[in-house]
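Have a look at the structure below before the remarks.
Missing here: one protein chain of the complex. Every other protein chain is in place.
Just so it is clear, A, B and C label the chains in written order, and each chain counts residues from 1 on its own.
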Amino acid sequence: MMAFWQIVRRDLLLARRQGASSLLGVAFFVIVVSLFPFAVGPDAIILASIGAGIIWVAALLATLLSLDRLFQADFEDGSLDILVLTRQPIAMLVLAKTLAHWLTTALPLIIASPLLAMFMALPVDVFATLVISLAVGTPALSLIGAVGAALTVGMRRGGVLMSLLVLPLYIPVLIFGVGAMGAAMMGQDASSALMLLGAISLFALVLAPIGAAAALRLALE
Amino acid sequence: MMAMSRLHQYANPMRFARLSKSLLPWVGALTILLLGIGLYWGLVASPADYQQKDSVRIMYIHVPAAWMTLFVYVNMAIASAVGLIWRHPLADIAAKSCAPIGAGFTLIALVTGALWGQPMWGTWWEWGDARLVSVLVMFFLYLGYMALWQAYDEPTKASRAAAILALVGVVNVPIIHFSVEWWNTLHQTASVLKIGGPSIDASMLWPLLIMALGFTAYFVVLLLWRMRAEILARRIHVLMMQKASA
Amino acid sequence: MTEFFYMGGYGAYIWPAYGVAALVMIALVVATLRSLKLREAELAKLEAEKEKWGRRTDDGPTADTPS
Partner (left out) sequence: MVESVQYIAPSAISGATPGIAVAALSCDRGGRRVFSGIEVTLSPGDALVLRGPNGSGKSSLLRVLGGYIRPAEGVLRWNGEDVWDDIGQYQACVHYVGHLDGVKPVLTVRENLTMWSALMGDAMDPDDALKHFGLGNLADLPAKYLSAGQRRRLNLARLGASQRPLWLLDEPSVSLDATSVTQLEELVASHRRTGGIVIVATHNDLQIDHATEIDMGEIDMGTLGDAT
């Protein structure tokens, strides 16, 4: 368990030293969402009706974009070879790195999401549901993405392949995330969709590290 | 021999350091004076607008901040051009130092715009206001510029890449503004009250101008500080390289 | 005085607007001055050390090629 937190601390320190580069994901998230009003027009009613879906799709893409580097940097400089030797199952290594990654990339997305809800003219009373749905759903995005990142680590153009592998797996998260928002917009109870979203995240928490660990072993051969 | 050329390179920045040191107290005092007068005039002495009532007081920071967004960007682009053409290290340093200040003013313009928009339009954000939307685009340009600087390790290479981006940006800014306005007329929503308003009374113009001057003086102070910090960073960079190979 | 802070009902918008502006501007000043101080200290340390490494050459292996 010690080694687990040491890896989390290491990755957080590296992210902090790299400075703005870990905030590129959230900048991407904001820009992509703000492109939509230019495309569909500034009509608040139209924006509000598509807003939740667009914010969720943008969150999916932003997560995917940043996950590309999850194992790649450590693979390229040889750190991954040694990380494998650090007295803990590789699945725990994956979990630690994914946690650090979630903290540095998904958390900023969640924090920025009310701003985007404002851009998309969503009613203020659904902001809380948006934040909660992202908080419950993004762990699943990071964990599933970690499997994709582990499968494509060390490949040239791995990022494009990774999106092909991972985006279909993101569909359930998208459905329940937007579902929760839809319920909230209609003034209904969003908790059943949020519960299902949480179930997906828990499921991914159990299975994804094992899958990613197997994929990493393969990549290091 | 290497040290000689380095010395030569830093002769200029050293003169700059002396100049900035003697300049700073004056500009600093001017900043405090102007912002003090501007705040008093804007918040207390100026009348409330007959239409917007007291909410018009947000204008005294929103509008100067929006001006500064453009002004700082133009400065950054000029410095970039000088750095690119004459390979002047101080110009590169100035361009780099502009970006966070400009981004700060942009952030102020955006947030105050939202806080002004809520009582005026009943919404925090209104895509119908072309100027506000353009400021948002400027914010993205600043972020991209700063991210590009971060992405390079070597300052000389970073400065050239960033300068190219700044110049491409400055050519694009009018086009962006024009296209946003055109897009707006396409989707003309019912009577959007434009922030600022077309004509302005002298009792409001004066505090506005004084605040704008205060912001400019603040910009100069910060620019001088940031440039000095950047010069130090480059000396540290050189010394660390020497230390590693000593 | 309360009248002044009330701002004809717009105080809830005006004060946050001025507050955010002050916050951003002060934060920029603080961040800038802090990095200036940190770098001055760092530079002073390096300059002081430079005296040493100029003279000292027998401190372990150093003759490899820079990358």
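Simple rule for what comes next: a contact is a pair of C-beta atoms (placed from the backbone, for glycine too) under 8 Å apart; a residue touches a chain by one contact, two chains touch by 3 or more.
Predicted model only: the values in this text are computed from it and were never measured.
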item: Option touching the unshown chain, where A:Gln18, A:Ser49 or A:Ser191 are the choices; value: A:Gln18
item: Chain not shown: contacting residue from B:Leu23, B:Ile85, B:Ile164 or B:Met240; value: B:Met240
item: Residue ranges of chain A at the interface with the undisplayed chain; value: 3, 6-7, 10, 13-14, 17-18, 76-79, 81-90, 220-221
item: Chain B residues touching the omitted chain (full complex); value: 153, 240-241, 243-245
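One rule holds in what follows: only the chains that are shown with their structure count from here on.
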item: Chain pair showing more contacts of the two, B-C and A-B; value: B-C
item: Chain A and chain B: spacing of chain centres that average the CA atoms, whole Å; value: 33
item: For the chain A and chain B complex, residues of the former touching the latter; value: 18-21, 24, 27, 30-31, 34, 37-38, 41-44, 47, 118-119, 121
item: Residues of chain C defined as touching chain B within the complex; value: 4, 7-11, 13-14, 16-18, 20-21, 24-25, 27-29, 32-33, 35-36, 39-40, 42-43, 46-47, 49-50, 53-54, 62, 66
item: Chain B to chain A touching residues, read off their complex; value: 114, 123-128, 136, 140, 143-144, 146-147, 150-151, 180, 183-184, 186-187, 189
